[in-house]
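Okay, here's the structure, questions in a sec.
A single protein chain has been removed from this complex, and every other one stays in its place.
Coming up: chain A.
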């Protein structure tokens, strides 16, 4: 069977022995967030094996995944489904495909923007950016405010000295500057 480009890209990025999967569904049974996914973990592997990966474009599964690695731990065939979800998310970002859960993609971007700017995550900057993107200002207000009042959220960012060494790592994401 000739595999389509997307299937090949997933295989290349994730390096997973998907053909060993015998659909025991242990991954999906242990997944703490499976009930919110349109394709369950074992179904994602099945779609790759059947070369039907176009169904995974815009699927919410990769974006719901919490990277808890329970599926990886329990797979009797050593398939890291987390790595497959990472590969799918990487491809969505690279090729600007429609993402399954926009709030999650926005959060990754807000987080990494601060790492790109300072070399370290800057939570306040990230929260402000994320709130502006999602326009959801009341969510988690009580918790956020309490954390702020307890001095758990740093006001000023810390920029590392050799910031260019970190920026270089972003060349594949942002292009070189």
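Here, a contact is a pair of C-beta atoms (placed from the backbone, for glycine too) under 8 Å apart; a residue touches a chain by one contact, two chains touch by 3 or more; residues count from 1.
Simple rule for what comes next: contacts and distances are computed from a predicted model.
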Next item on the list: Pick, from "Beta-methylgalactoside transporter inner membrane component", "Cytochrome P450", "Succinate dehydrogenase subunit C" or "Ligase-associated DNA damage response DEXH box helicase", the protein name that UniProt gives for the chain of this complex that is not shown.
Entry: "Succinate dehydrogenase subunit C"
Check: Can you name the residues of chain A that touch the chain not displayed here?
Finding: 13, 15, 32-33, 36, 64, 66-70, 72-73, 80, 85-87, 89-90, 93-94, 101, 103-104, 106-109, 111-112, 115, 119-123, 127, 130, 139-140, 142-143, 146-147, 150-154, 158, 160-162, 165-166, 168-173
